[in-house]
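Please see the structure below; I have some questions.
Other chains dropped; remaining ones untouched in position.
Chain naming follows the written order as A and B, and within any one chain the residues start at number 1.
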Amino acid sequence: MANTASKFTYERIDKNNAVLLVVDHQVGLFQLVRDFQADEYRNNIFAHAAIAKVFSLPTVLTTSAETGPNGPLPKEIVEMHPNAPLIKRNGEVDAWDNKDFRDAVKATGKKQVILAGITTDVCTAFLALSLIAEGYTVYANADASGAMSKRIADDANDRMRAAGVHVYSGFAVACDLMRDWRNTPGSAELLPYFDKYLAQYAYLARGHAAAIDRGALLPGETE
Amino acid sequence: MANTASKFTYERIDKNNAVLLVVDHQVGLFQLVRDFQADEYRNNIFAHAAIAKVFSLPTVLTTSAETGPNGPLPKEIVEMHPNAPLIKRNGEVDAWDNKDFRDAVKATGKKQVILAGITTDVCTAFLALSLIAEGYTVYANADASGAMSKRIADDANDRMRAAGVHVYSGFAVACDLMRDWRNTPGSAELLPYFDKYLAQYAYLARGHAAAIDRGALLPGETE
């Protein structure tokens, strides 16, 4: 039993002190997710895995009983992280109960953890709370954790928040890592990332680029 | 008047230290529940009662004024727990105000309480808060507590959360009890339970089993 104070600590992500976890984003479990439209959610879990690439964050993948109905991780995620440890848990629900997983996380030497998983109320929340109890600062990417209903997700996020977990969007995770568009990684790396995973910003930027390339014709004007 | 600190404590359910309460899931009160579709909610209250069977948890049933419009418990729930104490309160709204109920709970010797009831804002919340004040760790199964509106449920759950109650899904309750699929109870007991009460997981598992039995034909292929 671990006690964790509920008071909020504003600690920003330090890209040099962070590890990213991909927790049970398996193709079978994917079907359980009902708080996001399916294509949106697939985009979000790819974005979650990819942000670690952008910032060269150490990454740990884990699955739960993947030979059963839960299924394997999407191959795209595995291929993104060919050298990351992929811990296949045969029984533990809370990944922190698995020694290999704990060792893999500890081996990174990082004290900040960015995570997302399926389902939010079980795989994400149990692990996040264990990490808090262990002294880690935890950032839950809410866009990439999926639950059987929006309501269940809300309750799970509230539970994590009460323990001091930072629950926020994938966009906020990326910006928190970057801090300044002039950094490296900065605009050169993040703009392509947003172009791929954040359609709203992608097309804002493309529209802007097109305006510059093409000049100032308004609807109804001719060249 | 009892003071309870609002700080979050991450305490996992210990299946050897937990009692499950069925609070006023009566057929009359059932009609008041408007934050779940009715068939879904009936499924959820059966699942709540049944998880105690899977883990052989001591169980206490209680009703409020059941000879009146509130009505009796569904017979399926009573039949699931033929030996559990069923405390029929003649007047107390908060079950903890009833000595027989308090005695029944205390007699289990458990310090963790898993509960759900109708309505969330009255029967569940009043009891949960009294239990917290009494020193119990409380786990509210949000799927199996029903309220007159989603909004009222949200307020009630927030109120319980502020007192340190763990508000989460029935799926999370089951996984928190199990911890590891290799345990006993584990997959052998939980998969049939999910087959019955969690259609999403049920049909994921059935589809998986069928794939193995039948081999690898894709749509359009012939045997």
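The rule is simple: a contact is a pair of C-beta atoms (placed from the backbone, for glycine too) under 8 Å apart; a residue touches a chain by one contact, two chains touch by 3 or more.
Bear in mind that the values here come from a model prediction, so they are computed numbers and not experimental data.
Note on stoichiometry: the full complex in this file contains 8 copies of its one protein sequence, with 2 placed in the shown coordinates.
As a convention for this text, only the chains that are shown with their structure count from here on.
When subunit A is fitted to subunit B on its Cα atoms, the angle of the rotation, on a 0 to 180 scale and to the nearest 5, is 90 degrees.
Taking each chain's centre as the average of its CA atoms, subunit A and subunit B sit 30 Å apart. Of all residues in subunit B, only 6-12, 142-143, 150, 157-158, 161, 166-169, 171-172, 175-176, 178-183, 186, 200-201, 204-205, 207-209 touch subunit A in the complex they form. Subunit A makes touch with subunit B in their complex at residues 1-7, 28, 31-32, 34, 65, 68-71, 90-94, 97, 119, 121-122, 125-126, 129-130, 132-133, 147-148, 151-152, 155-156, 158-159, 162-164.
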